[in-house]
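Written below as structure tokens is the structure these notes are about.
Only one protein chain is missing; all other protein chains are in place.
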Amino acid sequence: MSALLEVSGITAFYGASQALFGVDLIVNEGEAVALMGRNGMGKTTTIKTICRMMSHRDGEVRFADTDLAKLPSHKAARLGIGLVPEGRRCFARLSVMENLMAAARAGEWDFDRVADLFPRLAERRDQKAMTLSGGEQQMLAIGRALMTNPRLLILDEATEGLAPVVRQEIWAAINRLKQSGLSILVVDKSLKELSGVADRYVVVEKGVTAWTGAVGDLTDDLADRYLGV
Amino acid sequence: MSMNRETILNIVLAALLIAVPVIAQIMGEPFIITLATKVAILGMAGVGLNIALGFGGLVSFGHAAFFGIGGYAAGILASHALNYEPIMTAPFEINGTTQMIVIWIVALIASALVALLIGAITLRTSGVYFIMITLAFAQMIYYFAISWPAYGGEDGLSIYVRNSFPGLNTLDPISFFALCAAMLGVAIAFSAVLIRSRFGLALHGARQNSQRMMAIGIAPFRVRLVAFVISAMITAWAGALYADLNRFVSPSMLSWHMSGEIMVFVILGGVGRLFGPVAGAALYIILEHLLGGMFEYWQLPLGILLLVVVLFARGGLIGLLAGERKHA
Amino acid sequence: MFSLFLEQLLNGLQSGVMLFLMASGLTLVFGVMGLINLAHGSLYMVGAFACAVVAAWTGSFWLGLVASLMAAALAGALVEMLVIRRLYKRDHLDQVLATFALILIFSEGTRWIFGSFPLFLNVPEALSGTLTIPGGSQYPIFRLAIIVAGLIVAGGLFLLIGKTRLGTRIRAGEADREMIAALGINIDRLYTIVFALGAALAGLAGAFVGTTQSVQVGMGEPVLILAFVVIVIGGIGSIKGALVGSLLVGFTDTMGRFLLPLGFEAFFDPASATAIGSALASMLIYIVMALVLFLRPSGLFGTEA
Amino acid sequence: MPEAILSLSNVTKQFGALRASDNVSLDLMPGEIHALIGPNGAGKSTLIKQIAGEIKSDSGNIRFGGRDINELDAVERSRMGLARTFQVSSLMPEFSVLQNVVLAQQSVSGKIFRFFKPVLSDASLIEPAMAQLERVGLADRAQMRAADISHGERRQLEMAVALALKPRAFLLDEPMAGMGPEGSKRLTGFLDGLRAEAPILLVEHDMDAVFALADRISVLVYGRVIATGTVDDIRGNEDVKRAYLGEEA
Partner (left out) sequence: EPVKVGMITTLSGGGAGLGIDARDGFMLAVKQANNPDLTVVIEDDQQKPDIAVQLADKMIQSEKVDVLTGIIWSNLAMAVVPSAVAQDKFYLSVNAAPSQLAGKGCNPNYFSVSYQNDNLHEAAGGYATSAGYEKTFVMAPNYPAGKDSIAGFKRFYLGDVSGEVYTKLGQTDYAAEIAQIRASGADSVFFFLPGGMGIAFMKQYAQSGVDIPLIGPAFSLDQGILGAIGDAAIGIKNTANWSKDIDNDTNKAFVETFQAEYGRLPSIYASYGFDTANLLLSAMGKADVNDKDAFRDALRAADFNSVRGKFIFGPNQHPIQDIYVREVVKEGDVLTNKIIGTALIDHADAYASECAM
């Protein structure tokens, strides 16, 4: 198994204030990794750095054997990083269909397949994204990331605000995506559901990778220490 | 408590604004005093606009309307007084005046009423729509002034002699400067206090998120309207002074170029900064007069300089010198 | 009287379409890219000057027209890459100041190169002359041609923005530039293209309009304000809105100038009627704009912000 | 039986062809947490907006504190003591965390049009505001810009702002969303105590929290209340399982 994404020792700043102090993280081809940590510990910041929405200072981010340091965001995405961002960020004035088409790149994922995954989106295909319910927007954000036909799907709190049934569906879908060979990096709050999908956990605390290990290795002790559960 | 850089900068700016005309007076360069007076007055108009634009996020592209209303208040009252024609005879007689204080009060009241009316309509819109609808109202007033013959139309109205202020020879450049600088000081002090007050906090809030404002039980519309009126009044006050500086008013005070110019002062100096408008006005006017004498195509270097300032100085001149602000 | 009325209607339509040529580019840049571009009028001027110079040099209006498109698009692309690109993330107000500075640069630069006197540009041979319209009046062919050109542009833009993926992506970028980039779209290049396209439309308008008025420095400013009025009435970012707004302004202005003085003659002596009527006519479009925004705060076809 | 603080009868809202809330009737009793659950797009947030006065109902009646409030706008309803949080955080991004709360505090004091006295040295506003931040665990972030705190922290700030309003009823739209496991646990405990201060209409998808907290649960599907009852009633309801809970029941 080879590393698809390799983040080593990155630091990152918002203006003068440092948010990341040394994050290490590896996602291998075909693997699903869960990035965990309490609120404000640097999960989203790490993801933004990977997607080149912000740049890191020290350390290195490599994806598919390419150093991302100098790449603009869109080039990183074209290498195969698909992002479902925190807070959804659907294009508010565009319809569901347009949101999806804006992202579309050739590959096996197309509108029909996304519609199979989320029938609700098909029902609402001409509705403006800003009038969708929270959960519908979440589905749209996932669908949109899939439309880019990524090699690595990054989900930042992708099930936030979803009804239990839908959440179960989405986890099932994520599982299927994983089965189909897609690599996945996921941030979520529900340990229970993560454990069903993830191969490994990476825990960040105060901007530093504090623990990495296989799912089974996260003892209750550790979970309490790092996640407060 | 140590002073932050912006405060120090503001003190330096204020000191410069006062020192330069004093030195000019000693050196016998009255025109420099006139220029400084212009900076003070247009800076004050900017201070007015800044309350709406900088603090309230209300980008008014029609503040020339208020500037002009102030100017015409001075022009009309003075011209009636000079010609000994009452403004109105029935049902009771109203006469013109050359007393600045009376003129200012009239300017403040008139602009407040107009701003209340314009604000009540325009504040229903937001963003670019607000920019344009304020422009629309200013343009209506502008075209009215151009084609209304009673007070000179496009030709404007001459006052001939500066209006008077008790205990001051307003015709003396340095005295008139002192008066304008003092009024600028009042306007700045007022906006400084305003912005730290409860109202100021509400105004900042209304700019950022009206949904949240309503949810906590504050009607953003009312907050904005009050800010708009206050802003208009200060600009009108500056307009009255500008009429006296030039001893002349004309519709050009009402034109969109004037609105744009006041806006440029504010942006150039630093939006939402206390001394921003003054710094912006000073820089612009100095450049205009330095370059204007040097080169026939002087607006070219002026444009390039402005562009450099926007591109490389975030937060305008004050932002460049004092560093970016942390938060409101 | 009937034929006069008809002719005035046609004039209103034509002046509306002419406005649309200008406003469409502005609404594209403004609505789609969220950029307040005061220098749009300067690009219009660039188009007119390019057309006038090339037409005088080669003797062909059509080459001038091509030149106007190219010059304005080039100027637009340059401006976008050198200046505008740094401003997307900034406040609208920084954009106002920067594009105001650009007006100064363009105007004085043009004056430096071409002098302070207006240039000559005339209607091409093929389109000069008049046509008899119903009612018997003569109507200039060129003005009819402008109507056709404007409608073609309107249709083309409508398809481009509303129906193509390029258009969708452009609109998505307005909502969230960072996000559209994270989806793998080169938003910088896309915006350069849009800006150049908007500029080219302005240049086209400049070339057309230049044939019927004076090609001189500062010609862009009055039209700029009008174009802003138009897109605000129509609703920012909406091509349909720009078209409807243009026509509304065109008709209002033309008919107001024509009918208001006549109307006031019913109440005043002719001299005052003309004076009052024309004073009101010059305010009319602003009154209409205020009224529209009063009733619909985000324009006729605008979406609530 | 005590009178309901908030009571909806036959409230309806139509968006084009879609009926987002359809003849909804429900009550919020003093001291209770009434959870409102339902699939995504069922109309929960729409209902909250209708109660808060952000959208006008097409028909039906809303009473609050013994008074019909149908004609009141959002501002007036808030002043009457209805405080709400937003599903997607809606804050003053440029304000510090503290200023966000102070602004709410000042609204409660009712004195907005004060032009002279400086607000940020006004202990009568700062102290209670700090106390609210303390309660939600954000005191150490007080001086950060709201835009610069993390997503979960913003959710906490939403809560603090609502608390500052000292309302007579809370409308909470997914307060747990975005909170980490630890945060959710803490917030659950916190809300449990809060119901004594004022009753809560709680929209939430986190079933652990709902089942732990709710006195009553109403289930909204396609704009209609299909069931109302205790936690056990709802857990056992087959319709609810199918439409919403899935395996979580």
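Here the chain labels run A, B, C and D in written order, and each chain numbers its own residues starting at 1.
Everything that follows uses one rule, which is that a contact is a pair of C-beta atoms (placed from the backbone, for glycine too) under 8 Å apart; a residue touches a chain by one contact, two chains touch by 3 or more.
Please read these numbers as outputs of a predicted model, since none were measured by experiment.
Within the entire complex, contacts from the absent chain reach the displayed chains B, C. Within the full complex, the residue among C:Ser24, C:Ser42, C:Ser68 or C:Ser107 touching the omitted chain is C:Ser107. Listed residues B:Ala81, B:Ile146 or B:Ala281: the one in touch with the omitted chain is B:Ile146.
From the set C:His40, C:Arg171 or C:Arg257, the residue in touch with the chain omitted from the display is C:Arg257, counting the whole complex.
Along chain B, the points of touch with the absent chain fall at residues 29-32, 34-35, 38, 143, 146-147, 149, 152-156, 158, 160, 173, 242, 246-248, 250, 252-253, 257, 292-293, 296-299. The set of chain C residues touching the chain not shown comprises 1, 3-4, 7-8, 11-12, 14-15, 18, 107-108, 111, 116-120, 122-123, 128-130, 137-138, 140, 142-143, 209, 211-219, 222-223, 254, 257-258, 261, 270-271, 274-275, 278-279, 281-282.
Everything that follows uses one rule, which is that only the chains that are shown with their structure count from here on.
With steps allowed only between chains in touch, the distance from chain A over to chain D comes to 1. Counting C-beta pairs in contact, the pair that comes out ahead of the other among B-D and A-C is B-D.
Distance between chain A and chain C, defined via averaged C-alpha coordinates, is recorded as 44 Å. Centre to centre, using the average C-alpha position, chain B and chain C are separated by 31 Å.
The geometric centre of chain C is 48 Å away from that of chain D, both derived from CA atoms.
Arrangement of the chains shown, judged by which pairs touch: one closed cycle in which each chain has exactly two touching partners. All chain pairs in contact, by the document's touch criterion: A-C, A-D, B-C, B-D. Within the complex formed with chain D, the residues of chain A that make contact are 14, 17, 37-41, 44, 86-87, 120, 131-136, 138, 157, 160-168, 189-191, 227-229. Every residue of chain D that touches chain B in the complex is listed here, in rising order: 52, 54, 73-76, 78-79, 83-84, 86, 90-96, 99, 102-104, 106-108, 111-120, 122, 145, 161, 165. Against chain A, the residues of chain C that register as touching in their complex are 165, 168-169, 171-172, 174-176, 178-188, 303.
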